[in-house]
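Sharing a structure below in structure tokens format, with a few things to ask.
Every protein chain except one is present and positioned as in the full complex.
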Amino acid sequence: MTAYACVGQPLPKADGIEKITGRTVYMHDFKLPGMLHGRIKFADRVSARIVSIDTSEAERVPGVRAVITAHNTPEVRFGFLKDNTALKKDRVRQYRDEIAAVAATTPEAAEEAVRKIRVVYEDLPAVFDPEEALGPDAPLVHEADPRGKPLEDNRLRLPWKVEAGDLEQGEAAAVHVAEGEYDVGWVTHCCMGTSGCVAVFDGRGDLTVYSNTQIPSLAKTDFQEALKAMGVRGRVRVVNAAIGGGFGSKLDTYAYEYIAILLAHRTRRPVKVEFDREEEFVATSPRQPARIRVRQGCDADGRLTFRHISMVLDNGAYTSWGATTPTVMMMPATSLYRVPNVRFEATCVYTNNTYCQAMRGYGTPQVTFAIETNLDELADKAGLDPYEMRLRNANEPGETTPQGFEVTTCGHRECLEAVAERLDWAGKRGQGEGGGRKRRGVGMACLLHVGGGAKIYKSDGCGTLIKMDDQGYVDVFSGSMDIGQGLDTVLRQIVAETLGIGTDRVNVIVGDTDVCPWDVGVHASRSTFVAGNAALGAARMIRDQILAFAEQLTEAPREILDLRDGQVVCQEDPSKNLPLEKLLYKAHFAKTGNTMFMASHFYEPDTRLLAGDFKGNYSGTYTWGCHGVEVEVDVDTGHVEIVRYVAAHDVGRAINPLLLKGQVYGAVLMGIGYALTEEMIFEQGRLRNANFRDYKILTARDAVPVETVIVETDDPAGPFGAKGIGEPGLVPTAPAIANAIYDAVGVRLHTLPMKPEVVLRALLDRDGGPGPA
Amino acid sequence: MARFAYHRPATVDEALGLLADLGPDAVPVAGATDVWVNLRSGKLAPRALVSLRAVPGLAGLDRSDDGLTLGACATHAAVEDDSWIAGRLPALHMACSQVGSRQVRNVGTVGGNLCNAAPSADAAVALLLYDAVCRVEGPGGGRDVPLDGFFLGPGRTALAPGEILTGIRVPVPRGRTVAGYHKLTRRKAMELPILGVGVRVTLDDGGAVSEARVALGVAGPTPVRCPGAEAALAGGPLTAERVEAAAETAAREARVRDSWRGQAWYRRHMIRVLIPRILLGC
Partner (left out) sequence: MDGVVVRFTVNGEAAAVRVEPDWTLLRALREGLELTGAKEGCGAGECGACTVIVDGRAVNACLFPAVEAEGAAITTIEGVAAADGSLHPLQRAFLDSGAVQCGFCTPGMVLSAKALLDRTPRPTEDEIRTALAGNLCRCTGYVQIIEAVQAAAEEMSG
């Protein structure tokens, strides 16, 4: 592959100095003159009719400027199915329902006022289990759809189904079949910075929302719609503060944002709503749980003949992106490994639980746990080494998958081989059973993810503007966002590389809808690919402009000119080399024809919207990976210790290996948390462990020294060959660990987290040990 | 957060005077790692806090041949950093070193851990193994309270209104001793125990167990000793059978409960597993 000056360098994160010195302004630090503090009164019941809301005492608290409810504000609807409202009028459907809100001069006054709001409820029956919610006698979570049409049951009318090949034929061709049910519960993002925003209207009625959204452009559209509902004629600007972690939690707009807007409108003052940690746990939307049935089979040689996946998703009380995770689960379901006959179907059901959202991996960690654990079980039945089984079915470059994905580059096999070699798979597998309290085992699991965006919205594009000043400094205005993943740095490298200048000359501006072009948002590991291509396109235009001008100046033909090291380089006659600054100065301050260089580019991947039959190529490229893990299981306590962890990823090209590794390390530890320690514990819809002591994200003492293997396949569609890597690192973690536990102690675990008591229970049950009494 | 006055007396007498004057609405505070969390959540709404942090001498560690005297305000970090304690009172060292995080240990005190009287208090379980004695000062003078009788219920201690804990005397066991504290957790830091298991046996010259202590955290309403298990251990050599019998007794004695933090069967089972592990390393 070509060697580059900036691309491929392990540059530190561009905004790192600000962060490391404590100067970065997060939403937590953001304030405006005259700003009021908003606070929300959440429901005290899980399912009830709201009989009355008495705010009179709250209004009398000194410092209170406004108390709003659904009764004194216009209805603002939002969400994927518009089944949610900013404030609830007469019905409570989950504990996090917003009943009222207060704006006050201090957070303490707002808190006191919220405590003084009196709500009278009339309890209604509730349902918490999705299968029960499907039953004929289940209480209805919504009696009517947003348009008022009565609903008969709790099933969401969503068309999540895809089928390819002939499932029955695939079944018939199978010699070995494995079937299982896999249950994965709620986990949540745990961004270290809690969510919040500041809303402010100017004198003309224009609204600015200072936010920490991952979707500035879509949030702008959402807020604009809210203004319409409020009968306000202004326009909307969304400006981002630095984001203290995203991971998908900020891919949808939340009630608190609309509440801030309503309060700002009511008080004519800037209003900040900022969650404390408990609210962050309770009132933001976690990862979608799922109960997944997998049945897959292979022929006598271990080649997969069919795969059938069906699942029930607990949608919670309202609908956000959680309900759409099946559109992404379809991808590994149909296309991870070569399986000719596939069927996937998912049912989403309303319950009185919290509603869900996107979280890193967007459904793929859930379904990959099911597929990859089940595949190990199938290998067992077929008497095959699971590694061998995976190799035989690995995806290949150039194939078109049953769902219609057009695979270009594919490093699946390389990733598998790298893991097997690094882990000493052949030497270690199957050694676990035998004596001793601590048994070791190895496991692996693979992943398939979109690597070039994902067209699940009408446009998967990103716009970029670039301007260059007459000293050679470049401003890149990207529609995308940096949420810590390093987009700021990667765009610098791409633009600097293209223009032959140093990265220190490139400034990246994101997160202001007034100056940055449109982008669909930071999701689907798309930013390096899509925003990178957008920046690359714009940078190439500037490069062309500069070279065209250089052609005039130097009278050397364009073909032999290049931009390198801050110069226009004439490949045949170095005496014609021209410092870029000189050229820029001449262009700007020419006697006539003065010009400066600027460009704009909107990049839309050449992909098909995922809808209808859910077939077609919906990503610009796809990415693979394989994780291998060696565990040590303590058979007396059920504790699982990670001994070694290898993560191999097809990344196309590592634009910045330092930041890339950071994505993998962070994702893997999040994945280990998903596998072993993290769970949101709901009892009758109430979250019990809304704090970091009881919700167990891992600490520095638990950190695992991950060995990363970067497989570069140089994707033709990617910027400098790159594919996305934001999410893949946590997708196969849980099944790799589950498979390793099996290798170590011979029990199969089908639920997450595989906490010590779960492992121990499985061991005791198998060995006929003491029961749970 | 409720409003309150914050007093920083400079002597024990001054502190006692303040507590006497302010009555039941005043709460003593040391490292504040429990108090502040409860203030914030609204569980605690005192009119005044009486801080013991500025009282000289309360934070000291005094080591002698007889044993250790911990000032009530000695921090977990002070214990963690002390190699003398690590050598002679290893279970206490293990317990204090595993409290919360370094930041919490830097301010959280051993005295606070006892007075807070949580069933999960790590240091409390370890100190029960060593027959620690609490030095209490109050309006009516001072008294010694054996730790074994200090805990009355969750959050309730033998301290009378207006009394404070000033020190903890921890005798060093005489004779060959095996002791340890195992904190059962899911991750490796920042955890309250799902179960705390402490065991100490001291052997006589003939190798027989002359003194046995078994104490548990999160196995009842307070940190507790297990007299049955102790009896099962004492009187003979430290054999595997003896240890297993004691573990079985402790598991049966324990008043473990089902909660969303951990199930009773699991806690009970782990008592059975961990006692032999501490004593026999298996």
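The letters A and B name the chains in turn, as written, and every chain counts its residues from 1.
The definition used in the following text is that contacts are C-beta pairs under 8 Å (C-beta built on N, C-alpha and C of every residue); 3 or more make two chains touch, one makes a residue touch a chain.
Since we're looking at a predicted model, the values are computed, not measured.
Enquirer: So one chain is hidden, and I want to know which residue out of A:Gly8, A:Gly185, A:Gly244 or A:Pro270 touches that hidden chain in the complete assembly.
Expert: The missing chain is touched by A:Gly244.
Enquirer: Among B:Leu39, B:Val133, B:Leu159 or B:Ala254, single out the residue that touches the unshown chain.
Expert: Reading the full complex, the residue touching the unseen chain is B:Leu39.
Enquirer: Can you say which of A:Ile53, A:Leu156, A:Ala174 or A:Cys190 touches the chain missing from this structure?
Expert: Reading the full complex, the residue touching the unseen chain is A:Cys190.
Enquirer: On chain A, what residues meet the omitted chain?
Expert: 10, 12-13, 15-26, 28-29, 189-194, 242-247, 276-277, 483-486, 658-659, 661-662, 664-670, 691-693, 697, 699-701, 703-706
Enquirer: Since one chain isn't shown, list which residues of chain B touch it in the complete complex.
Expert: 1-6, 8, 29, 32-33, 36-37, 39-40, 49, 51, 53, 77, 100-104, 106-107, 188-190
The rule is short, and it goes like this: only the chains that are shown with their structure count from here on.
Enquirer: Approximately how many whole Å separate the CA-defined centres of chain A and chain B?
Expert: Centres of chain A and chain B (C-alpha means) sit 44 Å apart.
Enquirer: Which residues of chain B touch chain A in their complex?
Expert: Spelled out, the residues of chain B in touch with chain A are 1, 184, 186-192, 260-263, 265-266, 269-270, 273-274, 277, 282.
Enquirer: Sort out for me which residues of chain A touch chain B in the complex.
Expert: Answer in residue numbers: 108, 437, 636-637, 676-677, 681, 683, 688-689, 692-694, 696, 698-702, 755-757, 760-761, 764, 770-773.
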